[in-house]
Every structure is written in structure tokens, then in C-alpha cells.
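Only one protein chain is missing; all other protein chains are in place.
Each chain carries a letter (A, B and C) given by its place in the written order, and its residues are counted from 1.
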Amino acid sequence: MLIFEQSKPGREAHGQTPQLASDEVTIPQQFLREDKPRLPEVSELQAVRHYTRLSQKNFSIDTNMYPLGSCTMKYNPRGVHRLASLPEFLQHHPLAPEKISQGFLACMYELQEILADITGMQEVSLTPMAGAQGELAGVSMIKAYHEANNDHGRIEMLVPDAAHGTNPASAVKCGYVVKEVPTDKDGDVDVEALKTMLGPKTAGIMLTNPSTLGVFERRIKEIADMVHDAGGLLYYDGANLNAILGKVRPGDMGFDVMHMNLHKTFATPHGGGGPGAGPVAANHRLAKYLPTPVVGKQKDQYVWLTKQERPESIGRMSTFMGNAGILLRAHIYARMLGHEGLKRASQFATLNANYLMHRLKAAGFTIAFSERRASHEFIVTLKNEAKEYGITATDFAKRLLDFGFHAPTMYFPLLVPECLLIEPTETESKEELDRFVDVMVQILEEAKTHPEILKTAPHTMPVKRLDDVRAARELDVVFSE
Amino acid sequence: MLIFEQSKPGREAHGQTPQLASDEVTIPQQFLREDKPRLPEVSELQAVRHYTRLSQKNFSIDTNMYPLGSCTMKYNPRGVHRLASLPEFLQHHPLAPEKISQGFLACMYELQEILADITGMQEVSLTPMAGAQGELAGVSMIKAYHEANNDHGRIEMLVPDAAHGTNPASAVKCGYVVKEVPTDKDGDVDVEALKTMLGPKTAGIMLTNPSTLGVFERRIKEIADMVHDAGGLLYYDGANLNAILGKVRPGDMGFDVMHMNLHKTFATPHGGGGPGAGPVAANHRLAKYLPTPVVGKQKDQYVWLTKQERPESIGRMSTFMGNAGILLRAHIYARMLGHEGLKRASQFATLNANYLMHRLKAAGFTIAFSERRASHEFIVTLKNEAKEYGITATDFAKRLLDFGFHAPTMYFPLLVPECLLIEPTETESKEELDRFVDVMVQILEEAKTHPEILKTAPHTMPVKRLDDVRAARELDVVFSE
Amino acid sequence: MPFIPHTDEDVKQMLVAIGVAEIDDLFDEVPANLTIDSLKNVPTGINEMQASVLFKEFGSLNQQVSCFLGAGAYEHHIPAAVWDLTSRGEFMTAYTPYQAEASQGGLQLIYEFQTMMASLTGMDISNASMYEGATALSEAVLMAIRSNRRNKARKVLLATTVNSNYRQVLDLIAAKQNIQFIELAYCQKQGTTLLSDLEKYQDEDIAAVVVQQPNFFGCLEDVDHITDWAHQKQALVVASVNPTSLALLKAPGKWGEQGADIVTGEGQPLGVPLASGGPYFGFMCCKQALVRQMPGRIVGRTVDSDGKQGFTLTLQAREQHIRRAKATSNICTNQGLLVTAATIYMSIIGPQGLKKVAIQSHQNLEYLKQKLAALDDIELVFNASNFHEAVIRLPIAAEKVVEKMLQHGILAGLPLHQDYSELKNSLLVCVTETKTQQDMDNYVACLQLSLNQIKKTSKKAAKV
Partner (left out) sequence: MPFIPHTDEDVKQMLVAIGVAEIDDLFDEVPANLTIDSLKNVPTGINEMQASVLFKEFGSLNQQVSCFLGAGAYEHHIPAAVWDLTSRGEFMTAYTPYQAEASQGGLQLIYEFQTMMASLTGMDISNASMYEGATALSEAVLMAIRSNRRNKARKVLLATTVNSNYRQVLDLIAAKQNIQFIELAYCQKQGTTLLSDLEKYQDEDIAAVVVQQPNFFGCLEDVDHITDWAHQKQALVVASVNPTSLALLKAPGKWGEQGADIVTGEGQPLGVPLASGGPYFGFMCCKQALVRQMPGRIVGRTVDSDGKQGFTLTLQAREQHIRRAKATSNICTNQGLLVTAATIYMSIIGPQGLKKVAIQSHQNLEYLKQKLAALDDIELVFNASNFHEAVIRLPIAAEKVVEKMLQHGILAGLPLHQDYSELKNSLLVCVTETKTQQDMDNYVACLQLSLNQIKKTSKKAAKV
């Protein structure tokens, strides 16, 4: 039942609304609204009940394992959430003078320092609000660099075919033409092909390493040199940073600029779709272009640095400084883990992925790059099963829901057919991984013997399989009676 | 799955436990423990997941209507919970000097005043931790009174047959002999029978008004006079106070001492079985016996009053002052509702009950005292249905669960056969009441046509009907592998 | 290992299963010359108890004040239930609802949100959120340019009364796309866009007009006129609005003859705390005809294989994960949790409630304006109608006054001359329903006192 179907004209949660002495306003009629907006008219209890019940219809980290490749769905510590919700942070206005904002600014400054260390970069700007905005920042910085060099012919951004969709979309948003770089059979960038693509039009390349294929790009240094030699710059998509914390740094690999997804690597809750935070880090080449505001330190005081102090900055990306509360959470998380804990997170994320990969392989599944080490994730391809039993990766994924596992990422990267990209993260226990293997094996058995169980899955969710085609064709995106 | 079944030796939630420099202790061996207690060894995520999932297996006010007679399961405002959880209250030590406890003490003092007004009594002590402890306090005060009068022959406590089980149990706990007073056919106390029971042995009588039969005791003044004339005192069980706030007061009815259930009338959350708070209020006869501590005011300072200042007090009932946080919640709730809101709560609780009673009656259900006004609750008896269709009140109750309604109180009061005691409370909407009627009608239809559906209900809960007999016979109350 | 569940025994067994001796062997594909031993600038880990102490200390360095500052982020009462529910693990720790069947709670909630926002703005369609107000406006401008079929110009008229931070964000994002912004001047008396300025562009090709209501000064623009003017020029109207105000003010869908085309805004006032600037959320609504140009996620209602109602992400072919370089935007992760909070907020507050919030805020401002105007040294800068924000002129630099007022525990407002050099000594003051008459009287008294104190000190300084 929709909340609107519980609505009744005239009902109001009086405990929450102002008690007006009069409803007089001095605003002329021409500006005023005449109709009542369609907000629900329900009691506080009705709202509480409705949304409590709705929440129970969701999978979440707090209820289910999410082996969602490229998403790093790990435990979101409750303590971090609690501390970021201290009233001193929550009730603080973003434009409050620096003098009364030292607590928040200090946290942000420390976070900048920590992230610079982790990435091996010179400087960090925290303002981008998600990975995609971090990409926009980074690519804009590359553009600013070439423009400062009067190098206006560099109109191409190279992106591997395995890249996340935001990479090409962000490049286009900065006015670049996107060129797809192919992948070789081992899952690495096809270096020979890349060579032929580089040239005076090359603005740069966007890479993820370990890549979204779950493997570490071994020739990264060579690639970096090639791109730099061609006059291009290297952008690092930090979505997979959880694989390499304290082990290897993008700055050391030769990247010039990058984003991080704090809502992945730094365990901030994903919130059913957001918010995230996508800080951007840059080396000596690009640091001055970082978006503002940045937090600086002058004597003992933390200060905002804006376009005034950083005139070459690409400028402002949001009204204030991005998703401040998410940044705060990432800072708390980083302080709790510490350098040793961050490193260990990547070690165990890698351990879990490799263990799972080996067990699934042993159980008869086809691994996409099975001779490679898994990074913190790996790919199962069901192309054989699809052919033999007529089932798809979707069918497999939907059936997993019935066993209480969120589905892995499906059909991404696009170049592996019928793929499941699996990332267990370090916070899942061996028992849970073993249970996942058992369930995968059981579903494989079902695929052989009763494929219709998969094709009609899920069976135990609040709804059965949904009709996506109808949703798009008979568009119903706003309720009306 | 039990949490113990997820336990693994050596696992620890390191983010939560102290980092010891050494595990040295100076305590001699004879005092030390050798074995490891059976606490779960799980990760923080495992614990979060386990208890999140467990919670989803509960009915609760936040998810379901609870027409649970005598329990007043109304909306527990979230704002109240939030304010009572302010760190200044939560981190405060109960033995902190008065000087640094003025905020808490002020709240408690105000609550005493508010409750005295609502009950029409002279003074209030907040310390009892639930209704039953309030009864113990009140009956102890009655005992103290007679003892102070050297009236040692008064060994009998009169309790109506419809009374709640705690009434006789509390009287016995104070060393009284319990005598049951019968109920007349209209649901009132059988005054003629009562007359014959009163005498020099009478210490007092414990009454609930409106009674647990859902009707107001009309001859209450007469009863009070009779009891007083016989030298006895009157105890008021305040469980049903939600029926009469701002309308009629126990003190005015002639009662000498009473408890309130703040976890009912004042909407503090029931917590899956507690905590509650059962403040006790007394008139001029008994006020000086009230249990300590009580909060007093001296000039502008709030102070603790203990046995030193109140030497005739029956004394202390808990280590500190009862369920402080629940008292605080009740105070916040009372301040939010105000005098007009409290009155309105009772008016609408009564409206809802009478509406539901009339609709169920019209739908063919048998109402226990159908010629009476319902107070905030009323009784449906299924004795006819039991005879005709072979179903019981339990069957009916269990079937209600399948429709998302918590069952009404069943088989209480004991004197009405196959009864359901129904209390909707003021925070349920008319739509919800109408839906309840529809479901009751549907179940009645099922009882006629497919009684087995009822007998095997519930069908949609995490478990089917449980074997209580086995639970008691093959006692398994502690997990062992 | 705060959050790692592995026992030593687990690790052993897992390494055996993989066939390596130790965990570090799993990194053997990383060129050895690239690896580091450890992070140097990250402190050692601490447990939650130590973190509590540490971050309470950080918190205590943020002074808590009585807030009369708005300028794009507004203090409102938020019912406790809003975040109690929003913080439930099932909402807070869920992923984007790509697996619809396992995300019906979140999806239905977004569908409800879309319905509420569409109605509040008077539009046909709402998406499931943008990052925040300024980026929502930028995306709207890009969308307007993309979708204006009749007019292929890349010039956009932009009112200078739009929040200056928003205009900076527009610069960054829209400039990369070769879009030219032309700023519309405002009337120094009214504080609203000079309608006469519009006429200058009567003969130019304009793709869109961007207007904010109430504008940055809290003044009410003549949106009917602007909208009609734009439409007669085939330009689209892109609006940035305050959602609270919409309970009281005309919905953008009703502006002029045809209504605004794309409506965006900062959703923060709908149940999101100030929180040092975020996370907030942007909303975006549009007319039906533009839906396929809409960036961001959209939830649709459909049926499952049993014909039962269900919800799912729809029109995904607009999005980057499907369309990549051809997507309507690069946005992926959005602000889902804030949408959750806003939806619950709107459900609890309801339509009358939100109107009362708006009215109370407005009445409070009118009261404060009167009291301030009665002070000798202070004048109201503009005489248009205001919503809950207004500009006052002080006898001295506004920064000085703001600093002084902090000593009284009051955050007095935003000095404007940085963003509007013509507005010397001016302060943007905001008041919402959270302030009582006593709070406002106290503001006025402290302001008087602060001015006196500053005068005295400067006189003394002058003497020396």
C-alpha cells in the first residue's frame, strides 16, 4: 500500500507542525499557491509504520551479504555513523565562520592528509560528491592542464572497453571524444592497440587498477610512460582502491589524478543509492587545478581555501564542500582502522576474493581470468551454462536472492558474456563465503535439473520477477488515483 | 540460527575491545576464572546482522496494531525517546551530587506534580519500576498505616475476581491473605457480597476502575465509603488510567493510594516486556509512607528526600530511583500532550473502543457487557462460536496474526469464557479499526466454513503454532550443543 | 582488525585452499618496485571507545550557536522519527536498487518521493535525486540545452539573483560544454531581476532562462513574467526553488501561462540537518515531454509475473551504465538516503504542516524585519516581498558584526559584499520556524549591543 492510499484530507501530525497564531502572510496573492500539494496526510504512527514496514522489504548489508563486484559492500560501522552524528557536526552551518568551525575543518584537513598518503598523491580535494563527480573533476583538471599549455588539439580521452560507464560519460561531460581501448586475453590493457591510439589528440587515459575485470594491470608503469610520452595524462578510477590500500599507490604507478569512492573503500553506508563521496587527488602536475574549497592550515588555524587563494583551480563543484558528513565518516573510519588496519582490509579483501574464486572454480564454475590472481573481486562467466541449460546470469542472480544473498554485479564488464562480478569484501566471514559456495553449487544443480526454478526466480521476495519492459513502456512514475 | 551457532573460537570484534598492554592482574589465583564463558565469538557485522534479522521476526507497535486490552499499546513517540536520550541524561550517574543533577531532578519534580494532579492525590513517589512494584508499594503503605495505628488484626486484602494477577500476588508479597470479591452481572463489583466481606480483618481493597471488564464502576463512591467505614483503605490499580485522564480522578473517587503504569498511559515503549514505571500516589492518609527517594524542592534547588527526611516512609524499592529514563519519557510525553492533550487522549481512546464495540456487535459478535459503555476497552466472548464451530479464543487470536494484527488479550479476565479483551487506543485510525472489523468478520466466516484454518493458525509467521506443552515438559532454556 | 571476522585458523585453511603460503603472495602480480611497506601519514588505529573521545573533542571545537544564517542551507525542525527510520540498517546500508525484487522498500519509497516532488513543484515527472541544489541546476541547464529542439542556441540567461555559489558551479560544469551564460541584472531597490534587462535579449537566440525563487536575497521574483517572456522566445525556463516555500508559493508548474520546464532545487530543507554542508540532495522535476532527457534514476511502477504491483528502476537507457558516452549525465551514486529522509519528513509534516512551516518562517521574518528596521542604524536593503530571508544594511562592515555576534552565541547571517560588491555592509539574515519571538528579540538586542560595542572600540581606537 502506498502512503498516499493511507492519506485522508485534514489529518495532520500535530506534534510536528508549528502552532500558528494566525495564518496571515504579507505576500501578494500573485505569488501564492492555491492548491494543496499531494503530500500524505497521515498520523505520525502511520508514517512510522509504513516506512518501518517498507524498510523490511529491502536487502542491506545489515541483513545480507552483498558480493557486488566493483561496489565494495562491506560492513558500515555503526560507531562511525554515531560519531558523525554528534550535534556539533550535525547542527553546524556550512557557511559558519572558520573560527567556530575548527572541529570540522580539522577533520577535513586530516582526511586530506590521509588520502594523499594512501594514494601517493601530492594534494587532495574532498569536494566531489561521488565517483562520477570525482571523474568530472579529474578530467576537467586534465583539460585545464592542456589549456594552460595552449595544447588545444588534445580532444580524445582513452577509456578501456572494460571501464565503468561513468568514465566515458564523465569524459563527454568535459567535452572530450571517447576512444575505447581494447583488453587483451589476460584481462590487461591491449598495449599494442593502445600504442596505435596515442598521439597529439590524446588528452589522457582513464584506467581502473586493479581493473573491473578483477586483475591488476601489470604493465602499468610502461603504459604510464607511453601516455606521458605522447603528451597525455593518466586518470585513475579509484573504485577498486579497497584492493591495494597500503600495498601500492596510484601515484607511484604513474597516475596524475584520481578519485576515490569513500562509500566503497571507506565503508560509508551506501544509503540505498547514495550519498557517496569522491575526493580527487592529484600529483605535482595537476594539484593546483584541484576543485575548491580545499582546507588549509595557517599557523594553528584551519581555513577554507577558495578560488581566491587557488586561482588556477577548476572551481567549485557544489554549493558547499560536497557530502561533508560522508567525508567525516570516512575520516573516522580511517582513524579507527589506522595504517595497519587499512592495509589489512585490502589483504583480507584479497584473501576472501581469491578463496572464493578457487572454491567456485573447484566447484565447476568458469572463472573469466582463472590463471590470474583475483584482486578483491573476480568474474564468473555463465556462458557455458547459458548455452547448455538455457539460463542467464540474471536467472542465476535472481535465484541467489532466494537464499538471502544479494546478487553479484551482472553483465558488467560488458566484454565478458553472462558474467557475475563477485566481490566479497574483507568483512564477510569464511563461513559466509562457504555458504555462498554451497548455494552457488545448489543453484548450478537446479540449472541442470530444474532450470525453470531459476527462470522464474526469485520466489521468496515481496514480489516475483518484475516486468521491466512494461515499466518503461507504460511509464508510471508518479502516483495518481 | 542461534548466535552461538555463528560463534568461532578466537574471533573478536576488535573495534570494541580494549587493547591491553599486558593481561597481567594482581588478583590471587583462587579468585580467578578458568573457563571461558559461553558468550558468542562473532564479528560486529555478524552480530548486527543477526539481531537486525531477529528484530524483523517481531510484531511491534511500529509495525502492527496491538488491540491488547489492559495494555494500552499506543504510539510511542520517537521524539520522546530522542530527548530522553540526550547525553546529559544518559551519561549522568545516579549518585552524582544534587548540585550537578538539577536538570534531572527538575524533570522528576515536575512529573510528581503532574501525576498528583492527574490522580487527584496529594503526593507521588516515582520509584516503583512497574505496576506490580507500585502495588507492592501501595499495599505496603496500607500495611504501614494499620501498623502505625496498632491495628494488627487487619490481615485480609479484598480483590475482585476480575482483577489482574499482580493484585493478589502483590498483596501476598506483603503478607496479606487475599479474598476474592465477586462481580455482578453488569460487570460491577457485587456490592452486596462485598458488604458481607468487610470487617475488622479488612486491611483494604484493590480495585481497577474502569475495571478490567472494560466498564466504569458506577457505585465507586458508595464502595469507598463502605470500605472506609469498615476501617479499610482503597488501593487503585492505575492500569486503565488511559480511559479517564482529565475526566475523573481516583483521588476524587475515594481511593487512598494507587499506582500508574507509565508504560501504558504515558506511551513509554514496552520494550518487548519492559521496562515500565509504576509511580505510586497517595492522599493525606498515606502520603507520608510513600517509598523513597522522592524529589523535593528547597528554595530554588531540587533535592533528594530519603528516609532521613521522610522517616515514616516504607523505604527504598530499588538501588537508585527506579526506571529513571522511563520516568523522563513520561514527563516529556506529558509536557508534549499537556492537560488538553491528555484529556483528549482518553476521549479518543474511549471513542475508538466504543466504535469498535458497536461495529463488532453489529457484525454479529457477542459483547460481554453490551449494554454498558465501553471504557477504553471492551470484551468479546467467543463462547457461542466455541460451542458451535469448535474453535477457541486462541484459534481466533492466532488467526488474527496472519492479517497483521496482534491478538487481543485472551482469557483475561478469567470470569468471561473464551474472551478477547480489546483496547484499540487513541492512536489507531478509523481506517485501521475498520480493517480490524473486516478481518474479524472474515475470520468468523472462516470459523463457520473452514474452522481448520483457525485451528492451525498462524500460517504466515516465522513459525507455525508452537508446542507449549513440550516447552514446559522437555525444558530447554539454555543452549548446549 | 576491527571489522575482520577471520580467525587464524580460517586464514590457514583459506590459504591452503588457494594454494599460497601467505596472504602477501596474493599480491605477486603487483610489480615489486611499486609496492610500499606501509602508510606513513596515517596514524595507528584506535578502537571505537578511543574514537568517541577523539571525535567528541573535534566536535567541541565547533562552537554551537543560534543560527540566523541561511543562504542555501536552512535550519528546520526535523521530527525525530525521520532519522530514526532513515538510519535503519535496511535503508542506510542497502545498495542502489538494481535488484528490484530485493529492494522493494527503497523503490516504493522513491516512487512516493517522485510523486511528492512532482506535486510540490507542479510538474509531471521527478527523478530520484541529484547531488544537491547547485549541481541539480547545472544538470538542468545541460538538459535544457539538449532538449530544446526548437532552439539550438547555447546561450542561457542567468539571473544574478541566483545563489552565487550555484553560479560558480554552473560555470564549472556548463562551461565545458560550450555554453554561454549571460547574467541578468537585478533591481537595486526591489532586489529582484530587472525585467527591463530581459528586453535587451529580445532579439538574441536564447536556449534557456534560469531563475531562482525565492531568490538569493529571499526576494520573490516575478516568475510569471519571466516565464512567459522566455516561452514567447522558445527558451526553456529552468527554475531553482526552495521546497519549503512551495507549500506557500505558487508551484513552478503554474508560473505564467505554461509553467516552468525544468524545476530543481536544494532538498535539504526537507528533513536534512545542516551537517556542515552535506550530504544534502538535489531534486529535479520536469514536464512529461522532457522525461527522456532527464538525468539520474527514475523509479517506475510495474507488475511482477503474478500481476502484483511492484517497483523498479526504469528508463535506464538514459543512464551511464547502459548508454556510457551517450548518457544524459555521468551521475551514478546519487543521494538516496537523503531522499529517504525527505520522503519520511514530507509524510510526517504533511501538506498543511509544510505550509505552516512556511508561514511561520515567513511571519518570523516579517517580525524580525520590523524590529530590525526600527533600529537606528539599520535599514532593509530591498522592498520586494520576502520568504524567510532578507538583506539588511549595517553601518559598518558586516564581517565585524558577525564576529561580534558570535560572542553572544549568535550566527547573524551572511555578509554579502564578497559576492555582490555593490552590497557593502550588507547582511543576509534568515529565520525559520525554529526561532521563537524571544530568540528574535534577543537577536535584535544583541545586534544593537554589538553595534554599540564596535562603535565604542573604534572611537577609542580613533582617539589613540
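Operating definition for what follows: contacts are C-beta pairs under 8 Å (C-beta built on N, C-alpha and C of every residue); 3 or more make two chains touch, one makes a residue touch a chain.
Bear in mind that the values here come from a model prediction, so they are computed numbers and not experimental data.
Within the full complex, the chain left out of the display contacts the shown chains A, B, C. Contact with the chain not shown here comes from a single listed residue; of B:113, B:190 or B:312, that residue is B:113. Of the listed residues B:296, B:325, B:417 or B:451, the one in contact with the hidden chain in the full complex is B:325. If you put the missing chain back, the residues of chain C touching it would be 48-49, 52-53, 77, 79-80, 84, 87-89, 433-434, 436. By the touch rule set out above, chain A reaches the unshown chain at residues 8-11, 13-19, 42-46, 48, 52, 77-79, 81-83.
The working rule: only the chains that are shown with their structure count from here on.
Contact of a single residue of chain A with at least two other chains is seen at positions 11, 15, 44, 48, 52-53, 56, 61-64, 75, 77, 79, 336, 427-429.
Annotation for chain C: residues 1-6, 10, 47-48, 79, 81, 89-90 touch two or more other chains.
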